[in-house]
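Only one protein chain is missing; all other protein chains are in place.
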Amino acid sequence: MQRIVKDYLEKNDKFAKYNNIKVIEVREGYAVTEMEINENHLNAAGTVHGGAIFSLADLALGAAANSFGVLNLSLNATISYIKTAKSGRLRAIAKKISESKKISVYKVDVKDNKDNLIAVMQGLAYSKDRNTL
Amino acid sequence: MQRIVKDYLEKNDKFAKYNNIKVIEVREGYAVTEMEINENHLNAAGTVHGGAIFSLADLALGAAANSFGVLNLSLNATISYIKTAKSGRLRAIAKKISESKKISVYKVDVKDNKDNLIAVMQGLAYSKDRNTL
Amino acid sequence: MQRIVKDYLEKNDKFAKYNNIKVIEVREGYAVTEMEINENHLNAAGTVHGGAIFSLADLALGAAANSFGVLNLSLNATISYIKTAKSGRLRAIAKKISESKKISVYKVDVKDNKDNLIAVMQGLAYSKDRNTL
Partner (left out) sequence: MQRIVKDYLEKNDKFAKYNNIKVIEVREGYAVTEMEINENHLNAAGTVHGGAIFSLADLALGAAANSFGVLNLSLNATISYIKTAKSGRLRAIAKKISESKKISVYKVDVKDNKDNLIAVMQGLAYSKDRNTL
């Protein structure tokens, strides 16, 4: 199932593809995404744009939420920025931390390749009945 | 001053440019951004990606925060999604709602071209001393 | 219906009662709560505790969410503090800003009696099937 989610997202998420964000791993309630930083991720200050960091984390949350094979929608998310990033590879690790079936809470850590924490996200996803991927 | 902020962001924010997000208006503690939806903004469900909506709102917040001509950094942001969008033009309107100088609170509304509310954001920006744009 | 919600909350919400928080008005997707500040609301700095401000706003959100007569649960909430308060009366005004039935988004403004903005909250509530109050 998790293999299908990974393939499905990689093939169909055009925004992620366009912004060079990849799904690396999907397990039940868990997912990892990566983004090799390039010029198109930078803001006016020359560091990675908050929107790019958010998008990386959001895809990890979405992949983890959909890891059960039932369509999940993102409801809201809070991101706090810890440290700026300029180059290298960023990685987002999403974990489900609740047990409920309809509404799930996720935590996402975004790290650089030296394992520094770049940002943290907390978000909710909603399982839309019986729709399957 | 606001003209400078607009030009500065348009020229230097590569992520915004790459994702077709434009600064339309900047006044003191207020800014508007727009994004004409194209295929590269879509998620696997064929609707505008949460990351694209967040990025549009985030740029409005950033432009409003920098409208005073002093460098401001985004600290955190919470986005809640109200309605999906598929095509047309999205617009984000950011307003400063606090009076403090160092830390400012902003609200952002994201709307489609029929004035439907697509998402709302609440965020904080931090004024980094005397650095000017 | 809204009269019932107001009475129901006033009678049964012991935490609100104990902390002197009152439901003033309930309409569809809208509610107002008030708190006359007393010594028990203060933090170590002598200003109204963040927890007291949050609780006031949270009850407004809850009353607005339950204004339709169907049991709603708070899922999450983000509060940003704008200005400290020391005495007088605080008021929270909650408004539903989404149209969905299962999951609703609310905005809450907390103001003092000079109409200064003290805090803003953004939160989600979940309608638990057909349970009625």
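A, B and C are the chain letters, set down in written order, and residue numbers restart from 1 in every chain.
As a convention for this text, a residue touches a chain if its C-beta (ideal position, glycine included) is under 8 Å from a C-beta of that chain, and two chains touch if they have at least 3 such contacts.
Predicted model only: the values in this text are computed from it and were never measured.
Within the set A:I4, A:I24, A:V70 or A:V120, the residue that contacts the chain not displayed is A:V120.
The chain not displayed touches subunit B at residues 75-76, 78, 102-103, 105, 122, 124, 126. Contact between subunit C and the unshown chain involves residues 8-9, 11-16, 18-19, 39-45, 48-52, 54-56, 58-59, 62, 71, 73-81.
Across the interface with the omitted chain, subunit A contributes residues 78, 80, 82-83, 97-100, 105, 107, 117, 120, 122, 124.
Definition applied: only the chains that are shown with their structure count from here on.
Between subunit A and subunit C, the centres computed from C-alpha atoms are 32 Å apart.
Within subunit A, the positions touching two or more other chains are listed as 75-76, 78.
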